[in-house]
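First, the structure itself, so that you have it in front of you.
Note that this complex is displayed minus one protein chain, with the remaining chains in position.
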Amino acid sequence: MSHFLKNRIKPREINKRASVKAIVEAMGNSAFQGKNISLAHDIWVKMLKDNTTILFGLAGALVPAGMRGIIAYLVKNRFIDCLVSTGANLFHDCHETLGRFHFQGSHEVDDIKLFEKGIDRIYDVFASEKEFRKTDDFIKNWAKGLNPEFVSGKRAITTREFLYRLGEKLSKVSKIEGILTSAYKANVPVYCPAIGDSSIGIALAAGRAEGSSEIQFDLIKDVLETAEIVSRSKSTGVIYVGGGTPKNFIQQTEVTASIISDSVSDGHKYAIQITADSPHWGGLSGCTFKEAQSWGKIARDARSVSLHSDATIALPIIATAVAGSFNVKRRKIPQFILKGDLKMTAPRT
Amino acid sequence: MSHFLKNRIKPREINKRASVKAIVEAMGNSAFQGKNISLAHDIWVKMLKDNTTILFGLAGALVPAGMRGIIAYLVKNRFIDCLVSTGANLFHDCHETLGRFHFQGSHEVDDIKLFEKGIDRIYDVFASEKEFRKTDDFIKNWAKGLNPEFVSGKRAITTREFLYRLGEKLSKVSKIEGILTSAYKANVPVYCPAIGDSSIGIALAAGRAEGSSEIQFDLIKDVLETAEIVSRSKSTGVIYVGGGTPKNFIQQTEVTASIISDSVSDGHKYAIQITADSPHWGGLSGCTFKEAQSWGKIARDARSVSLHSDATIALPIIATAVAGSFNVKRRKIPQFILKGDLKMTAPRT
Amino acid sequence: MSHFLKNRIKPREINKRASVKAIVEAMGNSAFQGKNISLAHDIWVKMLKDNTTILFGLAGALVPAGMRGIIAYLVKNRFIDCLVSTGANLFHDCHETLGRFHFQGSHEVDDIKLFEKGIDRIYDVFASEKEFRKTDDFIKNWAKGLNPEFVSGKRAITTREFLYRLGEKLSKVSKIEGILTSAYKANVPVYCPAIGDSSIGIALAAGRAEGSSEIQFDLIKDVLETAEIVSRSKSTGVIYVGGGTPKNFIQQTEVTASIISDSVSDGHKYAIQITADSPHWGGLSGCTFKEAQSWGKIARDARSVSLHSDATIALPIIATAVAGSFNVKRRKIPQFILKGDLKMTAPRT
Partner (left out) sequence: MSHFLKNRIKPREINKRASVKAIVEAMGNSAFQGKNISLAHDIWVKMLKDNTTILFGLAGALVPAGMRGIIAYLVKNRFIDCLVSTGANLFHDCHETLGRFHFQGSHEVDDIKLFEKGIDRIYDVFASEKEFRKTDDFIKNWAKGLNPEFVSGKRAITTREFLYRLGEKLSKVSKIEGILTSAYKANVPVYCPAIGDSSIGIALAAGRAEGSSEIQFDLIKDVLETAEIVSRSKSTGVIYVGGGTPKNFIQQTEVTASIISDSVSDGHKYAIQITADSPHWGGLSGCTFKEAQSWGKIARDARSVSLHSDATIALPIIATAVAGSFNVKRRKIPQFILKGDLKMTAPRT
């Protein structure tokens, strides 16, 4: 029989006591996106065993949707080594770490009434605008107390250092384990390439307007640092939850590294994306890893999977299965450390 | 605090030993489609406890994708009471029940080469065209041996009776538990409104062309019978995996029942759909249950959820969780029975 | 420069007086789905010039959405030669041809209130349930008057002949040009593989319930006839608006024809689909024409395009451009004719 017809699909009965890990493995015998969820698990475990540096891109309103605990777990246990996020997710992480909440709501509701009640809606999540403004104020007031060089705008700060300091502050005022506090403790660098484009940006704009701070972000150093993380790493793997700025920012590290070192890009060696987007619209968020191979962003022999699913389904399931599969107490941590105001060093030659 | 802000989203850590049932329940504290997967579980369990008649619509190439075992389990254990399917899924069920296979492949492949090798592709599933033709032949030859009234076309046969007889035959020649064999044994009626539109139709067309059978399907009796199932039931619930003909056929039972009995439609009392489609394209497959309420197809106080997910992810997870939650040995079976050539009786008055 | 870099994208300024034909041609210099809309136009024109038999599959609520006039035009002018439709579209065509209407509404509305007012919603289209029931009654009553052999169920009727007779009737009672009346006049065969699954089916079920008719549909003859249309044609082209039963039914003609004639399938030579679905869900509605090539349903050298767009945007634009481009008074009509109760003849050998 043809070599195309080797791996039989194995239709399975239901095992009503199955663990998440077991069902994910069983899905590996199916097809379509069910198979892909299993493949995502396999690739993630492989990355961990290979001691690959794992860069994780986070877009979409996942913290409001209840994913903070899972992402914090991934950070804390070094299932990921570098996080690139939208500003919104980090703002919402602050919000929850400060003891405030998001609420279950409905997408079928009178939004004018919500506005009148001071409630902001994110699909079927509700939150209090007043409470959000308290978190705005927290960020604004904390930023005033940063190193005067930063506050005066004399020296620009990377988003990584800014968020590291914010994680430090949060871990002092709260016992709740958030993403930023976990990242601070685990020395996982967090970048936010569009930090102005979020409530963090709004808070800092309010600080600027009232004359209390003049913070400047060193975006280009963010670009260089992430390229350096890639350059210094034995190999890199990427996990994208949603697309947007975080995905592109991580993808471009390979190009930046190759330009700076004037060498051919190796490409990321492992790649997982969980997306609700499609390739045929032509945008970056839905594009395939094959396309990325033409750019040298993904290695020619990379193991990759594009999983088409809402992340609120796929992320908890995959992360739980990965945690069940990777039975090492403490993951050996890749050999780069980016603390505080670390100076840039020359990229790998 | 506002009554809109009552149910806190509960961001959870990872429990790496969680069962499927446990993670589905935990997802109930999140949002977006993660919450909906949990809601689908809750509604299904409620239907079962309420002794509701459950009609299940099946579209999309789910049997080739490895879902036969799960659907057979649902039928066998009466987690569903009536199945409406595309012809393709039933053909592929025959194929597997006869000991043939679908295979794991890839969607990135040279399809011309596959054609030359006699391999048919369904996204990332491969199968042998030659083997498919054996299943065609099985159906064609079996059909010749049906009751002569049917074979001659003198009496039309409902798709339900045709598929019941096919299940009977399959259960005699194979020990493999398929959908049709399980349905035969569990007395779960199976309808296929577009039976000509599938390899079953092709097989019967080949039989007609060679003069061996003249089978006619009594489509309108299918319509009446399903309306009667609804009329005779205390209450009905619907589960749609994909849209297409099966969804519409089940939805319209409420309208048919109301027209025949000249009464106002009650609407289905419970409703779950797992769909990869969207409402904004205007089609039936992606339409919401709210829209269906305007037609009286869904009850005004129905409990319903539209879950946006690939069924190869959602169905195994939900079905496993439901099996874990509904701990009754044998479900009390709703009070209609449709065996063999059952005559139509008057609908409930 | 590489042969990959030959056709420059030509960014164009706006020509505010452009015709539809001109803008469609200009889009041919762009990319993504804009390019595909232009390609769909090109392929359709090529089919017409090549005197190819064009089979058109129609799914989704396009008649309620205002597309009746366009589809009737395509039929009348033989821009298509065979129509396969969902039952719903044909029911809604009847409804409008009888002088009744669909209305512009909104998808953000209280559906319970609509139900109470007797208004049915199809996304943002409203219609009167009472008026729909008049159209039901028209079909039910007309069906009683068909040839007694059909009414008694003694002889099964193809959906083609049934719809031909219905078109004949409608063209007698109304001057409005609908799809069925145009098809009747232009001798374009119309098939409806899931005719029971629609208000036509409900109307006939009501007739059966009250004892006024026992109509049986000869689904298998539908399968054979469409295979024969393909067999007798020099070449075939397909246009799918939406997926579902119509798409599969037309796709399978190639397989049926090859099985009956025991020859290798040629495959359709031209193929256009307008779809809002995606391949990665694995279903037939979103599958690519490459996948169809593995089955032999699409010719290995076919010209094809999958256009990802809502049909209410793409169909009017493409059809208008095609009408502008194909400047022949009267298209030479392909050499098959299927009128009334035409007997099956042997397929091409």
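For clarity, chains are labelled A, B and C in written order, and residue numbers in each chain start from 1.
The rule is short, and it goes like this: a residue touches a chain if its C-beta (ideal position, glycine included) is under 8 Å from a C-beta of that chain, and two chains touch if they have at least 3 such contacts.
Every value quoted in this text rests on a predicted model; they were computed, and no experiment measured them.
**Student:** Looking at the whole complex, which of A:184, A:217, A:240 or A:270 touches the chain that is not displayed?
**Tutor:** Checking each option in A:184, A:217, A:240 or A:270, the one touching the absent chain turns out to be A:217.
**Student:** Out of C:105, C:167 or C:207, which touches the unshown chain?
**Tutor:** Going through C:105, C:167 or C:207 one by one, C:105 is the residue touching the chain not shown.
**Student:** Which of A:104, A:235 or A:248 sits in contact with the chain that's absent?
**Tutor:** A:248
**Student:** What residue numbers in subunit A mark contact with the hidden partner chain?
**Tutor:** On the subunit A side, contact with the omitted chain comes from 59-61, 64-65, 88, 107, 111-112, 114-115, 119-125, 129, 133, 136, 153, 156, 193-199, 201-202, 204-206, 208-209, 215-224, 227, 242, 244-245, 248-249, 252, 255-256, 259-260, 276-285, 287, 290-291, 293-296, 300, 310, 312, 347.
**Student:** Touching the absent chain: which residues on subunit B qualify?
**Tutor:** Those residues of subunit B that touch the unshown chain are 31-33, 278, 280-282, 306, 308.
**Student:** In the whole complex, what residues of subunit C lie against the chain that is missing from view?
**Tutor:** 1-2, 4-21, 23, 26-27, 29-35, 37, 63-70, 72-73, 96, 101-105, 108, 114, 117-119, 122-128, 290, 308-310, 312-314, 316-317, 319-320, 323-324
Basically, only the chains that are shown with their structure count from here on.
**Student:** Just the number, please: Cα centre separation of subunit B and subunit C in whole Å.
**Tutor:** The computed centroid separation for subunit B versus subunit C comes out at 26 Å.
**Student:** If you average the CA atoms of subunit A and of subunit C, how many Å lie between those two points?
**Tutor:** 45
**Student:** For subunit B, which residues are shared contacts with two or more other chains?
**Tutor:** Residues 65, 114, 119, 122-125, 290, 310, 312 of subunit B each touch two or more of the other chains.
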